[in-house]
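With one protein chain held back, the other chains of the complex are shown just where they sit.
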Amino acid sequence: MARLELRPRLQHPAAWWLWGLGLATAASRTTNPVLLLLVVGVCVVVVAERHDPATVNPLPAFLVIGAVIVVFRIVMTALLGNGFVGQTVVVTLPSVPLPDWAASVRIGGTVTLESLLYAAYDALRLAAVLACLGAANALASPRRLLRYLPATLYDVGTAVVVGLTFAPQLLTDARDVRAARTLRGRDGRGVREMARLTVPVLETAFERSLGLAASMESRGYGRSVRSTTTSRRAATGLALAGLVGVLAGLYGLLDSSAGGVLGLPVLVLGALLAGSSLVVGASRDPRSGHRRDRWTWTATTTVLAGAVPAAVLVIASAGGWPGVVPSQQAQLPEVPLLAVLAVLVSATPAWFTPRPREVAP
Amino acid sequence: MMTGRRVIPLRWPAAVAVGVVGIVGLVAFTWPFFVTADVARDHGNDAPWLFAVLLGLLAVVCLAEVTAGRLDAKTIAVLGVAAAAGGGLRLLSAGTAGLEPMFFVVIVAGRVLGPGVGFVSGALAVTTGALLTGGVGPWLPFQMICAGGIGLGAGLLPVRAGSRVERWALAAYALVTGLVFGLFMNLWFWPFLGTGAPTGMGFVPGAPLQDNLAHYGLFYLATSLGWDLPRGVLNAVLVLVAGPALLRVFRRGARRAAFGVPVVFAPAPGRDAAPHREPAEPHDEPPVVPLHDAEHPR
């Protein structure tokens, strides 16, 4: 019997994030409720099958937020209407008269099925995108991605890691300080009391941070990041050139009179230049690293499984396939079969990827 | 105050980078008001995503420029505390619909440790909060830029440290930034709503600036002010009540970290060599590997 002491073998986090982004792209291209619900369903199934039980699962929170968005949008549409005028009147609410300066706004009045459906579909699209992001968060904790930051961001990444380690301790301290406050006869309620609590909590955090800094320093922190004056100057130059390129590209893109054709290429070039400054600025010894995640065939296949629905739906929306943007009729919208199949493909990683192993608590 | 307003000095390339990213950020938020109808119709759906990717990249480049070679273990640890405090508050307030007391910490950090640290700790506090709650998404770059800007601005406020005015100025700053943050964050998805927005509050491509501004104003009043006002007020009240104490805690923390305290090695008395003084921010060329701060000016 194997002891429960081994590290779980997890799939490369980037694979899950690329998969999630692919699915999110697919969802953002359609307002068909059947397809969108299918996307949400895929997220739920994959997370249920491959979520690492040792970590918190953020997907339910994302689903709740999505549901709230849908309800909120429907209620707002019923009360305030939207730019979509329909024929099928569901109910007529009492109308509130408004002063002249707000004449373009209406409150109450007739509520049509079409405008409600429009709002619901649109909100559902946002909810589905949220579900994809929630699934990515749940399948590969983004803090695992911090290991893959370029060397230029190594320091910043470490600060985030430190922050992530400190934050739960801070909350524990806050609870303890609040309990200690009652030992001095205070109940710890009210803004002033809350403000009082922050002082010992932060004092403790600073003391801890100094201990940590000393320990990092004496453990050789920062020895393996190599950068020279030349490389740093080159990085600064690239970054500034890239930023200027991005600005110029944006201007070209948004102001069509200034030659919109050149806008996008310049923008992309600028972004590439700026991005390359991250790589040029410093380098780390590439051999160093303990137990990096390995990129396996399942990782590649997972990314592909996410890319399939993205590709199909981008083509579908560009080609104007029926049912991708459904009409707001009181009937089930037409469902493009190929799109359904493509979304279903993205559910396959739930079975062929490695299952995270249980870890002893 | 002996402590480092220069814990992370903003050199000119970094300042330019922050400036440019600020402009791109401003464009990312306000473009619907300036573009022609065609552009808006063609890109209304893609623009928020494009800007999310673009700003994500630029925010990271900007962070790299501001911090390049300037973070030692102490600065990282202090930034870690600020990020943890911000992120932790975010975790606490996750249930309270955007009542983010996080800005309060960012403002204090920027105030005490200078605009450079303010920017970085703002961006990192948002990131930490997102990583803690598993809330990484396209909104993150926008929030990073906004929170970073708030910290940067707090560091640049022209008030004398420790004066009576400081407290009120910071409270006012917290109130205003709380409101402005909401004003901008909503702009990110407002054009995206298109015809989905409530009647008379939607984005009309190509309409005159004042029309769209008026629509947006109404939209903001109807949907967002209810959250942003309490947030601004909460942050302002927190600054008023806890600000002075917290400023002192941060200043004490910075003092104890001994930023900028000189490091001196002297030979034992009786020998003749002159004392060997080191710059506070290290150091000399180490023999083992070339280091990223090796070329620091003496």
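Should a chain be cited, it is by its letter among A and B, assigned in written order, with residues numbered from 1 in that chain.
We take it that a residue touches a chain if its C-beta (ideal position, glycine included) is under 8 Å from a C-beta of that chain, and two chains touch if they have at least 3 such contacts.
To be clear about the criterion, contacts and distances are computed from a predicted model.
According to its UniProt record, the chain left out of view corresponds to "Putative ABC transporter ATP-binding protein" among "Ring-1,2-phenylacetyl-CoA epoxidase subunit PaaA", "Putative ABC transporter ATP-binding protein", "Cytochrome C" or "ABC transmembrane type-1 domain-containing protein". Within the whole complex, touches from the chain that is not shown fall on A, B. Of the candidate positions A:E203, A:D255 or A:D293, contact with the unshown chain belongs to A:E203. Note that of A:G109, A:P168 or A:G237, the residue touching the chain absent from this view is A:P168.
Across A:S95, A:T182 or A:T300, the single residue that touches the chain missing here is A:T182. Although one chain is not displayed, subunit B still touches it through residues 73-74, 248, 252, 258, 261-270, 276, 280, 282-284, 286-289. For subunit A, the residues touching the chain absent from view are 3, 5-8, 158, 161-162, 164-165, 168-169, 173, 176-177, 179-180, 182-187, 196, 199-200, 203-204, 207-208, 211-224, 284-285, 287-292, 359-361.
In this section, only the chains that are shown with their structure count from here on.
Subunit A and subunit B, compared by their mean Cα positions, are separated by 19 Å.
Subunit B contributes residues 13, 16-17, 20-21, 23-24, 27, 31, 34-36, 38-39, 43, 45, 49, 54, 57-58, 60-61, 63-65, 67-69, 71-74, 76-85, 87-88, 91-92, 120, 124-125, 127-128, 130-138, 193-202, 214-215, 218, 222-223, 237-238, 241-242, 245-246, 249-250, 252-253, 256-257, 288-292, 294-295 to its touches with subunit A in the complex. Interface residues of subunit A facing subunit B in the complex, by the touch rule stated above, are 28, 56, 58, 61-62, 73, 76-77, 79-84, 102-106, 118-119, 122-123, 130, 133-134, 136-138, 141-143, 152-153, 155-156, 158-171, 174, 191-192, 194-196, 198-199, 202-203, 205-206, 208-210, 212-214, 216-217, 221-229, 232, 235-236, 239-240, 242-244, 246-247, 250, 253-256, 260, 267, 271, 274-275, 277-278, 281-282.
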